[in-house]
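Of the protein chains in this complex, all but one are displayed in their positions.
Moving on to chain A:
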Amino acid sequence: MAMSRLRRREALWFYAFVSPWVIGFLVFLLGPMISSIYLSMTDWDSFTPPKWVGLDNYVKLLTEDPVFWKALGNTFHYAAISVPLGLLIGLWLANLLNKQVRGRKLFRTLIYLPTLVPLVAASMAFRVVLAPSGPLNDVLGWVGISGPQWLLDPGWVKYALILLSVWGAGSATVLLLAAMRGIPQELYEAAEIDGAGPVRQFWSITVPQLTPVIFFNLVMGLIAAFQVFSQVYILTPKASQPGTYNASQTTVPYLFDQAFSYYHMGYASAISWLLFAVILVFTLLAFRTTRRWVFYETEVK
């Protein structure tokens, strides 16, 4: 009897302790989510009462809104290049740093430093670096390439954003380097005895051993890239300006504009659910295909 009273007391304390999360979940997540589903089926400017329109917003987005498709396409384009490229460069640099290099700490610091720069500050620096007569084009000029107008050229602005993202490859480098240090040395010793060269060892030992980490970072990186906002908002001209052709419009800035510039709250909510669907599909797809190419040590028995 006493035991069960103690148990009850324990349970009550549990609910008391987790109450901040429960309240936060109801007020800031579940409530808003339900309200967002409802809003996405209304026409609402946030001042007058919402008008029920059913699935119209979704239909309009998917069939009549070329800017939405353009923004989605740009987002895919950005994510599909920046995330794998960042990981590849990270893998390459981590492999170099994993060798017996003198001054490893210094190199690692220099490579990691850009990732500590807040996005706003990084965007400011890149605004000047990517200026038509900025240092990047100066350097390209030395080797005889006349650089593009980067942020001002609709054809190049996406690559400017990708450059900014790849500047942060240091975070992948440090993560992968830490993981590389966990690979048992015996694997390399055995390969050495078998006569495998460094390149062969890299592809047959290092890469397979790292696939769980690479995979995790790929998925997380894609999710983050789909939600890119600050650098697009800061670095690229407003979509409403003539001559930009929405070249750099991506999903979240488009959502933001719809909600907070045009007060299309219902339409913007519908965009957020489509974005969620894309992220969800992608995450599930990524997890479904893991078996095929991710190596977990526990699988080898």
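We adopt the following convention: a residue touches a chain if its C-beta (ideal position, glycine included) is under 8 Å from a C-beta of that chain, and two chains touch if they have at least 3 such contacts; residues count from 1.
Going forward, contacts and distances are computed from a predicted model.
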item	value
Which of "Phosphoribosylformylglycinamidine synthase subunit PurQ", "Carbohydrate ABC transporter permease", "Potassium-transporting ATPase potassium-binding subunit" or "Small ribosomal subunit protein bS18" matches, in UniProt, the chain that is not displayed	"Carbohydrate ABC transporter permease"
From A:61, A:79, A:174 or A:225, residue that would touch the chain that is not displayed	A:174
Selected from A:73, A:147, A:212 or A:237 as touching the chain missing from the view	A:212
Missing-chain contacts mapped onto chain A	7, 9-11, 13-15, 17-18, 20-25, 27-29, 31-33, 35-36, 39, 46, 93, 96-105, 107, 110-111, 113-114, 116-129, 131, 133-135, 138, 167, 170, 174-175, 178-185, 188-189, 192, 197-198, 201-202, 212-213, 215-217, 223, 227, 229-230, 233-234, 252, 255-256, 259-260, 265, 268-269, 272-273, 275-276, 279-280, 283, 296
